[in-house]
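Encoded as structure tokens, the structure appears first; notes follow it.
Just one protein chain is left out here, and the rest sit where they should.
On to chain A.
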Amino acid sequence: MTLFHFVNCALLTFGPHVVYYSATPLSEYDTMGTSIKAAVVYLVTALIKLVCLATFLKVPENEGFDPYQEVMKVLIGLVDVAGLYFALTQLTHRNISQNHKFQAVGLGWAFADSVLHRLAPLWIGARGLEFTWEYIFQGLEANANLVMTLSLAALGSLMWLRKNKPKTLVPIIYACAFLLATMPSITSYLRKALEWQTREVVGFEIFSSLVMAFFSWQLFSACQRPL
């Protein structure tokens, strides 16, 4: 029965990635290679972030919100953005349209993120007899994370791959991208400083991911129209 719960939570955490791949034209154009390369880039980025965090951050004495540490975490979070830039621009992809490229990269990135951060706690924790809502919240978080990564990849491809953009939209694009990149810091601020409960934080994440996805979609389609 508890294995049942584990299977449920695993489906919730990893199911949407699989569904996204099979539902969209990504599967038809065989973009699996791109996704795998993006996942590997994520792994390397995660390692670099780990080393930077270990070098620059101090062990916090109390659980409170320390602005300087958080600023440092934001700066290190920008390494993420650099990794995404690398994956989008530098890797030699086969000739796939820009539309599909950012989706494949975003999907691979989000899948690697879910596996690295959520598989081990799920395996160890969700199989026990004791029932908690924790793993269901974690799955919902993974869903929100997928949407946010896709939006960030879309904006990234707009910023770095598309040369002709309407001038008025450029600052908005950069602003949205910055907001998405700092989303982890915002959630940790909510959790520690304002002391929101887990379900409130997850609700906020889902809501904001949908909002940001809508904005990025509008921006992307606005840039699609020929000037």
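The rule is short, and it goes like this: a residue touches a chain if its C-beta (ideal position, glycine included) is under 8 Å from a C-beta of that chain, and two chains touch if they have at least 3 such contacts; residues count from 1.
To be clear about the criterion, contacts and distances are computed from a predicted model.
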Protein that the absent chain corresponds to, by UniProt name, given "Electron transfer flavoprotein subunit beta", "SOSS complex subunit B2", "Vacuolar cation/proton exchanger" or "Nicalin": "Nicalin"
Residue ranges of chain A at the interface with the undisplayed chain: 1, 4-5, 8, 11-12, 15-16, 19-20, 22-25, 123-125, 128-131, 136
